[in-house]
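The complex appears here without one of its protein chains, the remainder shown in place.
Now for subunit A:
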Amino acid sequence: MKKVYATAAEALDGLLQDGMFIAAGGFGLCGIPELLIAAIRDAGTKDLTVASNNCGVDDFGLGILLQTRQIRKMISSYVGENAEFMRQYLSGELELEFNPQGTLAERMRAGGCGIPGFYTKTGVGTVIAEGKEHKEFGGQTYILEHGIVADLSIVKAWKADDTGNLVFRKTARNFNPPAAMCGRVCVAEVEEIVPRGSLDPDLIHLPGIYVHRIVQGQHEKRIEQRTVRKREDA
């Protein structure tokens, strides 16, 4: 079965539907599926629910789907650095479900692993716990969180082979593996598709079973906060 597609638009062909639920990898602007996000903007798919740790910045990453009003609801842990997000949320145009970061990552992982729910101490005694089942284990209170299964996952990796085995680079791995796992269909954009057999099988980060379509492309990889030290400080 052919997994490699020539463009992001072709890789998404037939997968997009208004009102669908998308899980996206990335942390801030690091390791985001920027080509697939742009292709979704161009496709005009609307009323999206998107699970992603952040929502990009105003003019990059998932932020561009806010500008075009294609997102109806976000499931995120942190939405600072995005003025348009705040404006749409405060005006009631955008629905927002805050998830603690680790809860969001585990919800994705669990959903992909066939685990419908799990108990966690995270958020007990806070607004996050309101309305959720509480249960004691060993004298400690935990709350029930549900696994996420998305209609579509969009992720970014460093390298892939044509069977969809993925290798990520440094902290650009972040939410990409759990996001990929929780999708009924997963499309991965990569910096390089390498010949079959050239990735060390012991060093595959995400096996190709989770990845249905792959596209190679040029990435801007924008830096959100450029922090440096001067040479004389060394």
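Structure notes:
The rule we apply is simple: a contact is a pair of C-beta atoms (placed from the backbone, for glycine too) under 8 Å apart; a residue touches a chain by one contact, two chains touch by 3 or more; residues count from 1.
Everything below uses one rule, namely that contacts and distances are computed from a predicted model.
This complex has a chain not shown, and the name its UniProt record holds, of "ATP synthase subunit a", "CoA transferase subunit B", "DNA-binding transcriptional regulator, PadR family" or "NAD(P) transhydrogenase subunit alpha", is "CoA transferase subunit B". Only one residue in the set A:Thr45, A:Gln70, A:Thr120 or A:Gln216 touches the chain that does not appear here, and it is A:Thr120.
Residue A:Asn174 is the one among A:Gln70, A:Ser153, A:Asn174 or A:Gln216 that touches the chain missing from this view.
Set against the missing chain, the residues A:Ser91, A:Ser198 or A:Thr227 yield one that touches it, A:Thr227.
Only one residue from A:Ser76, A:Asn165 or A:Gln216 touches the chain missing from this view: A:Ser76.
In the complete complex, the hidden chain is touched by one of A:Lys3, A:Arg109, A:Lys159 or A:His212, namely A:Arg109. Annotation for subunit A: contacts to the undisplayed chain at residues 27-31, 53, 76-81, 86, 89-90, 98, 100-103, 105-106, 108-109, 120-128, 158, 168-178, 205, 221-231, 234.
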